[in-house]
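Certain chains of the assembly are absent from this excerpt, and the rest are unmoved.
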Amino acid sequence: MKPEKQMTKKLEPHHFRMRTYYADTDAAGAIFHTRYLEFCERARWELFVDRGVDLRDFTRQGNHFAITRVAANFHQLGRLGEELQIETDLLSCRRASLTFKQSIYGIRPEEDKRLLCEAEFKIAYLNDKLKPQRMPQAITEVLQTTG
Amino acid sequence: MKPEKQMTKKLEPHHFRMRTYYADTDAAGAIFHTRYLEFCERARWELFVDRGVDLRDFTRQGNHFAITRVAANFHQLGRLGEELQIETDLLSCRRASLTFKQSIYGIRPEEDKRLLCEAEFKIAYLNDKLKPQRMPQAITEVLQTTG
């Protein structure tokens, strides 16, 4: 009976702050939808940096991480110069894949943050023949301990 | 009993050809995942051009089309310099939204094309107050007739 241990094994959501610029916008006057997915990549990378993992250590000799699935809902339009907070949660950690849920909020001084986008990313770890292989232990370990 | 009419109302899939370049790739040596979603925007735009609709006619006075949902599966890695074919189908056409399914294939001379990415896009038509409004009739009409 280890309910407490289970709880401590839950990943604390990771938070990443950034701002949007003209390069992120489009002629409709808002953030272009694919840019949110790029922002999510930044947040996932920073999650690993903050936990002491350098993802480049796992991309030698043709090994690499590949996004195999994205599902994103865009709730409100993000704006030029808006400060964003990205919350990253681990949804599942399987033998050869990770699934993250990421929520992007617009931060407004003196007002509630507003939800702009929620996205899920499934990520596989491939060898140099593009075959899925076991996720590196160093990766799964930092994801299964609290921040 | 109008089965024939129904059939003629089915959108013929639209095909768009393009090539990838360095700007579309990443350090893993393949096409960066968000780029496929940009390619899909190109294909949807060209679908309307080919059917005589200029989408800019519907984006005056603050009206615009907004992507509200994306779901994409990435099956194989696309490569630098690869010729792509994007097949665009209409999945549904509702009062205030359209849903497209788009499949991206890598074209190989003398070999079968290979499926790189399948993606669905839900698109809403918003007014200048960001409220959903009825999709313009000119848009829905060209989608419901054969090519």
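Letters A and B name the chains as they come in the text, with residue numbers starting at 1 for each one.
One rule holds for everything that comes next: a residue touches a chain if its C-beta (ideal position, glycine included) is under 8 Å from a C-beta of that chain, and two chains touch if they have at least 3 such contacts.
Keep in mind that what you see is a predicted model, and the values were worked out from it rather than measured.
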Which total copy number does the whole complex reach if 2 copies are given here? 4
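Just so we're on the same page, only the chains that are shown with their structure count from here on.
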Centre to centre, by mean C-alpha position, how many angstrom separate subunit A and subunit B? 26
Enumerate the contact residues on subunit B facing subunit A in the complex. 27-28, 30, 33-35, 37-38, 59, 64-74, 76-77, 130
